[in-house]
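A protein chain is absent from this complex, but the other protein chains hold their places.
Chain naming follows the written order as A, B and C, and within any one chain the residues start at number 1.
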């Protein structure tokens, strides 16, 4: 595989900065108690969503997890509608009915964050089935955590995709924890990707802190799926900087601060910025400009969300069923 | 591993003949419409249950499947109570409340046939947990089919056993079909045992038509579990002679007769009998004597079952709950 | 087939089932079927017979034993523009797939602010009476009826099988269609053409003025038998088959209750917490001043389904227990007394 072009680097960088700043601002708003419900931040894992989604079209479908903001941003999500949703406003992506754990944009093929661990994978497989059935050349991509590979729904989905040879690329975001429990307590394997063989699909391990590495492997796996050669399992070794939910819980002792600090030395944004500067693709000022521009968009989006109205109580009974158009 | 002693051969042979004749007679009674409900016969697969259970004590627990008669017979099940149960009589193992799909003998550690594919494995893992917790040196053995490895409950159980390093030996009876669907349609792997690695446990493939081979591998895996070295996944390649349920459905065309005939040339009972005769362990008459003796036991058991009373209607509301003994 | 043939054509319950699906598949290329043994074997109940031969392996898919992924396959395909029919063989196996049915299929549309359209049909067969024991005989529709976002359909005869199934398949919401195992061979007139029976409209199977019997699924047949028998004693029962339990046609039921003043509700499921409880609660809410007796519920006793026919025959509600229910409501505050 050839080196990524400057366009690709810019693209990956932009997606990651968008995710990072979305999440940092979400964390801040959450600590200000402005956002209801549970928030699971994606900070640290940006390279995975960015590297994968840079290979997808708006028609390709993804399913996501409880930690879903990053996936939607990477897929091109609109900040305004995202923040409005997190605020529970009527202008949000889900009209305020879903919130963080169900945020989605069907027009971008983002079939929703999901509050049930593992539940997104079977749905992505269904989308993959439709793609094959319709022969539209699309692929579907379920994102899920390391912990999710222990639940039955994931297993059934992976086997189904392999048995039916569907165009699906499984992306496991291995951040080595499920909530507050380290992976070694819940899994007796070194690499999650070792599960792939048992489904009869290739399993690939990549550095999930390196957007370019993710991008390369994902582009191969996605091309393979588009060709009709079936599913791939990709394990991206990554890390989450903040707590399972929220930013930093008090007295939460399930991991050492030093572990977090070590991971930060491999920060995916820092890494791609270094690379872009070294390669002469960008200057430090260029990159800072990106951050500033994205932050300005976010400020605007937050203002939009804050000014937006809450949904009307009569919305409670709307959208439960699809009513068939007359005629 | 040294050759099996004559005692072992006799034991394996006896267990298999008991299973075979139990099932042949059950099939006959079923065709005479004497037995209510669904019956899934184990004929052809005897070597698996016999080879495994010959290594177990009455305290070791097994869980079984919809195809459970063979497991209970191999564990030492009593013909009278078994036939009585299949007839739905009050003298049956389950007082007529369970029937074929739930037949059990807790005193023999047989924790029940199970009508839900895959559901036995989590229960066996729970028994294994108890064995480790109590330090009693026992092992637990879930039996399940190839098709069952596609369902979530199996996956969760296997991973749980490995993660908690429990004394459990997983026995997959791979007969290459799930009901009327051949395995290649539902699974993209050549060997089911390839799933073991993804759990972090050894996976062993054996000829499930050879009781001695099963016995040898099972004894190693069971010893390993008893030593505290954790679970093993054993794939026994076997074959069922009759249909998914009942004996032979009319117009059922999912497999060729020639395939069945080929399997029968590797019949596990024929094979061990040849070996016993060749090794001078038994004469043909000796072996026929075993068949005759077992058949006589079965005749007696069937008579017992037929003469036994049906449960009283007031039994319907009994045994729903355990009532705590007063005091 | 000539018009006359069509007017009298008799099909079995299960033939009507596969015919409805076949016609929907001919009608709409986006309709497909997936489930265990639905293809080569035509479904263990025969409800998909002949479909793979006609429509091929792409449209009639034999899946692994993976009920969660089967439902998920349907959801994902539905969101992506197809109109899936996915099968959960025995109703009891619904328990394995509850998360996908309840937390996903039922809720995605709402959680997404209305945008998703999920024209998913889930088929399954419930009911006892076959000596199939506790894990292959249940009637669990009450669970599904309790979940906003789902529709629950339960046909009681071949004619309704076809019309309700076509409506369910064409409906743009997740529907859960429950057949009855004991009725597979029941015959009845089934029109040749495609027709819909609207979801949410009850059927007054038999008119009557003395007592209303609301019965579901196979209990409709038992209720009609009970009514016929009771008519010999001059007791005229009105038998109502709701046909869909979610949405439930409360209006038709209440209207009848107001007229007869006495109601028996009957289903195969365990009485405690069954859909009959909801019906009874609604009837007393809506027709309180008209009732001469409490709404009487006929259902299974509070135990798992026993295996032995000697027990099962007393366990499953029947024309006898329904008739007893009718006599019980009539014994209260005797009419004219």
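In this text, a contact is a pair of C-beta atoms (placed from the backbone, for glycine too) under 8 Å apart; a residue touches a chain by one contact, two chains touch by 3 or more.
Keep in mind that what you see is a predicted model, and the values were worked out from it rather than measured.
Though it is not drawn, the left-out chain touches A, B, C in the full complex. In the complete complex, the hidden chain is touched by one of B:104, B:188, B:272 or B:305, namely B:104. Between the chain not shown and the residues C:96, C:153 or C:239, the one that touches is C:96.
Only one of B:27, B:92 or B:198 touches the absent chain when the whole complex is considered: B:92.
Mapped onto chain B, the interface with the missing chain covers residues 61, 63, 92-98, 102, 104, 106, 111-112, 114-116, 119, 121-131, 133-134, 140, 152-153, 156-157, 159-160, 163-164, 318-322, 324.
For chain C, the residues touching the chain absent from view are 92-93, 95-96, 98-99, 101-103, 106-107, 110-111, 133-135, 140, 142-143, 145-149, 246, 269-270, 272-278, 280-281, 284-286, 288, 291, 293-297, 302-304, 306-307, 332. Mapped onto chain A, the footprint of the missing chain covers residues 36-38, 88-89, 94, 96-99, 101-102, 114-118, 147-148, 150-153, 178-181, 185-187, 252, 254, 310-311, 313, 315-317, 320.
By definition in this document, only the chains that are shown with their structure count from here on.
Set against the C-alpha centre of chain C, every other chain centre is closer than that of A. Here the spacing of chain A and chain B, counted between their Cα centres, is 45 Å. Each chain gets a centre from the mean of its Cα atoms; for chain A and chain C, those two points are 40 Å apart.
Centre-to-centre spacing of chain B and chain C amounts to 36 Å, using the average Cα coordinate of each chain.
Counting only residues that touch two or more partner chains, chain A has 152-153, 156, 159, 163. Among the residues of chain C, those in touch with two or more other chains are 63-64, 66-68.
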